[in-house]
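Part of the complex only, each chain left as placed.
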Amino acid sequence: MSDPEDDMREWWRSEIIEMEPGIIRYRGYAIEELIGNASFSQMIWLLLRGELPGKAEAELLDVALMSAVDHGPQAPSIAIARMAATCGVGLNNAMASALNVLGDVHGGAGEQAVELYLKIAANPAFEQSIEAAVAEEIDNFLDSVGPYLPGFGHRFHPIDPRAPRLLELVDLAAERGTVSGHFATIGRQIEAELEKRKSKRIPMNIDGATAVIYAELGFPAALARGLFCLSRSVGILAHAWEQTRQGGRNKGPIPRDYLWRYDGPEARPLPPDE
Amino acid sequence: MSDPEDDMREWWRSEIIEMEPGIIRYRGYAIEELIGNASFSQMIWLLLRGELPGKAEAELLDVALMSAVDHGPQAPSIAIARMAATCGVGLNNAMASALNVLGDVHGGAGEQAVELYLKIAANPAFEQSIEAAVAEEIDNFLDSVGPYLPGFGHRFHPIDPRAPRLLELVDLAAERGTVSGHFATIGRQIEAELEKRKSKRIPMNIDGATAVIYAELGFPAALARGLFCLSRSVGILAHAWEQTRQGGRNKGPIPRDYLWRYDGPEARPLPPDE
């Protein structure tokens, strides 16, 4: 390469933001025009997708974001935020330690569900028979990934109260032409197929339902995780803040008078020197 | 304490969320009622403050959140997100490494500005003379903290294009009775006082302007940082995602053909054994 300044500029190139002194534009739109005209959800969409969504699309995104903000301190992310808040670090640090654990297991179900839905929609059988496409892709998933479908069933809730309400709103958006409604159909058919196979209902959960929304809105699967991170960051912050006001120092996972069970070797002397 | 189960429950007590199988309530409101009725911004408010805000208040919070999402890859947080995205970690991890650095210097100006505004509003002179209260608290700040007022002046932008537009919206909200407008007045008076002292304009920046909004809306100073973290997480995610699609492995801070300048001791042999 020949010109170091060009190399630097190119190394950090971006389509997201343009800046000159006194000027900030996102994807070509001046910030002072966006402020007051674009909502937080529209801004999230603009930065991630490159274009401003219509208001109806942004509202559906907003619903997905508001619905997954918190599931209480039994979740590792929330417990981490609360413990971190007592260790003498900033709110940003407490949030980071917590956000960091929204990995494949704790934060990945939405992403995996979008992937599954997209495979079903892309299955050659889909046009003729949603049922066949769903059954085949469930089989593929069970064969190649594992026994639990992401987005369905819940350890704690017999029916996740968020899922049916979210699907209602997708239906409404489909009626209005905001989205196609195909992914709501796919999600419901997965439920039906699971019930047929297991002889009991394994209902869609929050991850399955927000994945329907993200797929309806055209987000790639990987961003389902990113958007979940934005959403859950709210609960993470709220719990870190509540803990800050409750006080405490070096909050451990269980009350101080209780210890773990040690199940290693009994007390022993050091081995003799070689 | 006597009952271990009680001790556990108490150790993790929270006013934010209540759960039973099939039931999720935030601050007493059932999630299925909130979905479709409360926006993402209202939900953020509800979790942090304990009550649902009115729509006008939530819209002003929304504006503060949407206005600070990104300032480009020259910011350490954004550069970190982009580099992290090439290291073989998840989007959640890339976001966490970046969010983590929104500390006192990179993410604390809003919090410090709210603190300053609150001190001015609490200054005994405030009722008689905003000018006197502002001048006195600026003096206090310069004496006890340091030479730069948080929220005013910008290294890059002669005028930060976000600040005047945000203040306009605060003025509008004050006209409508949503907020008092006192903190907008305080912010402007700080600008005026700085101009008088320095004989040049040191205009309010994004941190000063969002701090006006957070103070108007009654958020404690510490949450100004927390809210900034939520806001900037959007840019962090967008850049991590853009970098993911650009590709690259182990992206360093400068193009690969350039190295740092080493200015330590010259090449030397090991010292002789003692």
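Here the chain labels run A and B in written order, and each chain numbers its own residues starting at 1.
In this section, contacts are C-beta pairs under 8 Å (C-beta built on N, C-alpha and C of every residue); 3 or more make two chains touch, one makes a residue touch a chain.
Keep in mind it's a predicted model, so treat the numbers as computed, not measured.
*Asks:* Assuming all chains share one sequence, and 2 are in place here, what does the full complex add up to?
*Replies:* Assembly-level count of identical protein chains is 4.
Note that only the chains that are shown with their structure count from here on.
*Asks:* Report, in whole Å, the distance between the mean C-alpha point of chain A and the mean C-alpha point of chain B.
*Replies:* Distance between chain centres, rounded to whole Å: 22 Å.
*Asks:* Which bits of chain B are touching chain A when the two form their complex?
*Replies:* It comes out as residues 1, 4, 7-8, 10-12, 14-17, 19, 21-24, 26, 30-32, 34-36, 38-44, 47-48, 62-63, 65-67, 69-74, 79, 82, 90-93, 95-97, 99-104, 107-108, 156-162, 164-166, 168-169, 222-223, 225-226, 229-231, 233-235, 237-242, 244, 254-255, 257-258.
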